[in-house]
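To start, the structure itself, in structure tokens.
Missing here is one protein chain; the remaining ones are kept as they sit in the complex.
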Amino acid sequence: MISVSGLHFSYDGKTEVLSDINLDIDRRSTAIIGQNGVGKTTFIKILKGLLRPASGKVTILGEDVTQKSAAQWASVIGLVFQNPNDQIFKKTVLEETLFGPLNIKMTPKAARKRAMEALSAVGLADKTDVNPYDLNLSDKKLLCIASVLAMNTRIVIFDEPTIAQDWQGLERIKAIINSLKAQGKLIMTIVHDIDFVAECFERTVVFNEGKVLLDGDTADVFAHVDVLRQARVSQPHIAQLAELAGLRRVCLTEDEFVRAFKDYAFIQ
Amino acid sequence: MKQLTLYVDKQSFVHAVDPITKLFYVAFAILTSMLVPTAYAGVICALLSLSLLCLAKVIKNASPVFLFIGFVLFTVVVIQGLFGVNNQTEAFRLSGLIFYREGLITGAKIILRVVNIVSAFLILTLTTKASDLVEDLVRAGLSPRIGYVITSVFQIIPQMISSADIIMDAQRSRGMETEGGLMVRMKAFIPLIGPVVLDSFMSTKERAMALEARAFSAPNKKTFLRERPAYTYAAKLRGAFVVLTLAALIWRLAA
Partner (left out) sequence: MKKILVEHLKYRYPQAAELALNDISFEAEEGEKIGVIGRNGAGKSTLCQALTGLVPHFYKGAYGGRVIVDGTEVLSSSISEIVLKVGIVFQNPFTQVTGAKETVYDEVAFGLENLGLPRGEISSRVDAALELLRIYRFKDQAPFSLSGGQTQRMAIAGIIAMRPRIIVLDEPTSQLDPQGSEEVYQALDDLSDQGLTIVLTEHKIEKIAQYCDKILVLQDGRSVAFDTPARLFSAEDSDAWGIRPPVYTSVCRKLLRPPTGVYPVTLSEAGEALANWEAST
């Protein structure tokens, strides 16, 4: 759905933030991980049309990303920003959710329908008339997600969705992501929370110093412990336990671990 | 994060002068050029400030500022020359337009005044760290709270600019057009204001708490870790500026 070839980028024309990125992003949900400052956010901004590549080509659904403005790409790619306070400006939850759909020229009726669906999906349907500033941080984040979902884009990107979320908020975000996947949308994220990656994302791309260090199915990527260490990325907690317990495979969920451990203990 | 500062880090005798003496100079240069009833005083003060900028090796950094005000002042002179209220004597004609002597003189006076004010302040801002100026003022008795407010302005503005960038991106991502004619840009501005103000309000609250945690409101007298090098001629220079300014005042009253 997204194809990136020979992508280079630099803010000042001297130091390269991204150098020679080649990625073919298919339908698998994809997490981009790596330390701060390795170019993850820059990469996402280029996909979104917010920045122009210095060289190389990025196509989205077959179309060159530089052919349209960021605003025009809005009907194709949704991006949920990290800090809700950077986005929210309307007087009610419903108006905030309607802003995107109306911008991309949905009819008021369709926009309203989409907005209400999105608010139900995030559990804010009963708060449509509330002033967003009166919501707590978790709910603000969910509102931002709803305001992007309402635009019904084929691609949705999340920037650090788990920051400052408690357990319940996290579970809710996981459920939203799973339901978007079920609808056949392409989901991408940049995130530090490795446990979240292990649980929700089929493919993982590890960035290091502006380059793609590892790329593949999430379980395969987390098998490369030494390479991950180079990018200062650790394994998911459950995978660490699997390694310590002597299981010779990468486990990504608790159930996977329990099954694998019982088999292993049985053979021993 | 970028710091908002015009300070140019160079070695010169102007840089070596302490911030408060430079403040005295600013007051002297501006007041004298306005008080003394002949235009020559303004010319001399402007030349003095400009040559100090040259000697401080910062005239290059000052030139964009002069370029900008030059453009504004040029239009002022043209308008005064053409339409000044006291216009009587024709000076010259240019492609059918009549320029008047009186208006041109008024324009020239305005130029002189603005150049004086701007160049005097540039000496202060280009050769002095804002934090040094504030610290010296606090040592001289300014309330640390007011001092901090001044310093934090230099900090909050770049912070607002960088958060405005992110907020703008967030709204473009939701399909808001920001590229295009004046109306499009004006409309794009509205969604910025709320979040920018709220962001800086919240970080100001957090910063206030962080300051409290660092004993900012402790009632005792503060100490200063850095001993500021005393500038040898501070007292003499300050005295000279005061005397010269008083002289200008007397000249004005006598005239």
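A and B label the chains in the order they appear, each numbered from 1.
The rule is simple: a contact is a pair of C-beta atoms (placed from the backbone, for glycine too) under 8 Å apart; a residue touches a chain by one contact, two chains touch by 3 or more.
Since this is a predicted model, take the numbers as computed values, not measurements.
Q: Taking the entire complex into account, which one of A:43, A:158, A:222 or A:257 touches the absent chain?
A: Once the missing chain is taken into account, the touching residue is A:257.
Q: Please identify which residue in B:140, B:186 or B:218 touches the non-displayed chain.
A: Going through B:140, B:186 or B:218 one by one, B:218 is the residue touching the chain not shown.
Q: What chain A residues would touch the chain not displayed?
A: Its contact residues with the unshown chain are 35-37, 136-138, 163-169, 192, 194-195, 232-234, 237-238, 240-241, 244-245, 254, 257-258, 261-262, 265.
Q: If you put the missing chain back, which residues of chain B would it touch?
A: Contacting residues on chain B, toward the hidden partner: 1, 3, 129, 131, 134, 147-148, 151-152, 154-155, 203, 206-227.
Please note the rule applied: only the chains that are shown with their structure count from here on.
Q: Okay, in this complex, where on chain A does chain B touch?
A: Those residues of chain A that touch chain B are 45, 48, 50, 69-72, 74-75, 78-79, 81, 83, 85-89, 99-100, 103-104, 133, 147-148, 151.
Q: Which residues of chain B touch chain A in their complex?
A: For chain B paired with chain A, touching residues are 163, 166-167, 169-179, 190-195, 198-199, 202.
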